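Not every chain is included here, but those present sit where they belong.
Chain lettering (A and B) follows the sequence in which the chains are written, and residue indices restart at 1 in each chain.
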Amino acid sequence: MANHSRKRPTKVGLPPGTLVHVGEKQVEKARITVMDYDDGTFQEKVIEAVGECFGFKETATVTWINVEGLHDVGIIEKLGNCFGLHPLLLEDILNTSERPKMEDYGDHIFLLLKIFVPANTNHDEKIQQVSLVLGSNFVISFQEKESGVFDPVRELIRKAKGRLRKLGPDYLAYALIDTIVDSYFTVLEKFGDEIELLEDELVMDPKREILQKIHRLKREMIYLRKSIWPLREVVNGLERLETPLIKPTTDVFLRDVYDHTVQVIDSVETFRDLVSGMLETYLSSVSNRMNEVMKVLTVIATIFIPLTFIVGVYGMNFRFMPELEWRGGYFLVWGVIVATAGVMIAFFKKKNWF
Amino acid sequence: MANHSRKRPTKVGLPPGTLVHVGEKQVEKARITVMDYDDGTFQEKVIEAVGECFGFKETATVTWINVEGLHDVGIIEKLGNCFGLHPLLLEDILNTSERPKMEDYGDHIFLLLKIFVPANTNHDEKIQQVSLVLGSNFVISFQEKESGVFDPVRELIRKAKGRLRKLGPDYLAYALIDTIVDSYFTVLEKFGDEIELLEDELVMDPKREILQKIHRLKREMIYLRKSIWPLREVVNGLERLETPLIKPTTDVFLRDVYDHTVQVIDSVETFRDLVSGMLETYLSSVSNRMNEVMKVLTVIATIFIPLTFIVGVYGMNFRFMPELEWRGGYFLVWGVIVATAGVMIAFFKKKNWF
């Protein structure tokens, strides 16, 4: 998971109110698509010049404008001016290191969320920022680049399935948020699979690389948690908002999204506990195993060192060593050796030392 | 305890509002039973076709419909339509990875709880989801499969014992929740027994497998806690709900269930502390023992290594080594050896090293 925690350098030193894109440029050219629908009509088109969407502002139908690519500050600014969006809101859209948040600007509500887009490399998820603006007859969504996260909603609109075409922009906003929260479950599942795999590995054959893996998991969990935790308060805030933009009938759906958010956070916390437990298990089992090994090795050394001393004694070259002249001296020494070893082994066994 | 923490994959990518059963199919065929009663009358039957229970909707008597088996989405949907249940509620019933929750839909209240069903294997408890819907004259309960958890309530109704037949559906709902919370005490007792056993083992003869057991206990505690913790807020929410569906006389009973819930959570927390303490005790006592062993072994080696050096000296083959020619040289060396060993032993003893 990429480290998004401290980007904002390019803004430091600039006066407040300056529109600057903070983040990597991820697409060549911003891509704008519009879906305009109500129960009966439906229209979908790709916009070339940003001005084309201004027409939709006055229509009674629900309009969903989706912008992919944030580096072209001009487009964002023009859209903002046309739809009357607050300058601070535009700043937030452009600054991809913001924290998830919800802001009520009276005639429009602003939502800033994070999604996890699979990266090319194996383990990393890239965190992308998604902004939603809900107005009285429109929803505008901004993404850093094309991610496919909204595809199921698009399908629903195109096929006029479900309640979507019958309800207003607030329900569309709900559907988009729901899709985003749902996408977290995929990430969680991947984490869950990794944890299960590691748990099996821990039981079967704990190798040293497992430590690296546990620590990596732990670090990713820190980032994941940081992106998801504020979501709870965002969705809860949205649900409690006193605003004509959200109809009472949509409240129960928002409550449902809230429940899912809590479930996601719950799972992240459980994962944290599990990973901590795994680390503990690994460390204590490694240390246990190590201790056992060292004990056995030390026992072997401890038995042979005194024996070596004994044979050393009779390796001395004194002229007068009576034992050396004895006929059975050699065998006697062997007897002493075996006896000594035996006593020591018996003692260690009794003490349960190996 | 089975890992329920990240199931929801089959819903990802589907539009909101689609009814899908998320979880394992646990029974061949859904089984529906109905109990219909008031103070005077009583009727119990097994339903073959879901339509049979629609008739009970209009009666003034209390109706309890119990559904075991969730894989047949059609049945759930028909029941839901007949009794006017909210679509999101039906989604929650079908998704067995939900978090315990309580939802007030105006003319019915929805409760989602977890029970622990003993599995075949020795240690594992399976977490099962139980949903309750309380309406003005009915209670509908949904289970993943037959569990027997509600049997005491059934007996009470059949035998017209206690207050159950005299009171309304809210008291029935209370009785069902109370039975579920009571069932947690059985699980807790099992944990308590295991902990006591392990504590005895710790004192008597700490073997290495105990570590595995403690870690397993710790992991199960994580899942148990995750299932039980939200219960507090669920039961508390139910008690504070301003709704005509729950009569004031039932409040005091709900308060009692709440107290039991808090007691369950308290016990889980105490168990956590105890298990952590056990792990600490085990690790520190193992390390202590290990240290003692290593110290003794090292002391032995340390005594004999210098002695071996001494005898090594007189094993040298120099032509001119005066000591070798001495009459008492050999015995002198023994004296030196004994003296050296004695001094070292005395020193180590004084230092309290073994």
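Everything below uses one rule, namely that contacts are C-beta pairs under 8 Å (C-beta built on N, C-alpha and C of every residue); 3 or more make two chains touch, one makes a residue touch a chain.
The shown structure was predicted, so the numbers you read here are calculated from the model rather than taken from an experiment.
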item: Number of identical chains in the entire complex, 2 depicted; value: 5
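Assume only the chains that are shown with their structure count from here on.
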item: When chain A is superposed on chain B by its C-alpha atoms, the rotation angle in degrees, nearest 5; value: 70
item: Centroid distance [mean C-alpha coordinates] between chain B and chain A, Å; value: 26
item: Complex contact set, residues of chain B against chain A; value: 3, 5-6, 8-9, 11-18, 86, 88, 91-92, 97-99, 101, 103, 105, 208, 211, 215, 218-219, 222-223, 226, 230, 279, 283, 286-287, 290, 293-294, 297-298, 300-301, 304-305, 307-308, 311-312, 314-317, 321, 323-330, 333
item: Touch list for chain A against partner chain B, complex; value: 152-153, 155-156, 161-164, 174-175, 178-179, 182-183, 185-186, 188-189, 191-192, 196, 252-253, 255-256, 259, 262-263, 266-267, 270-271, 273-274, 277, 280-281, 284-285, 288, 291-292, 294-295, 298-299, 301-302, 305-306, 308-309, 312-313, 315-321, 351, 353
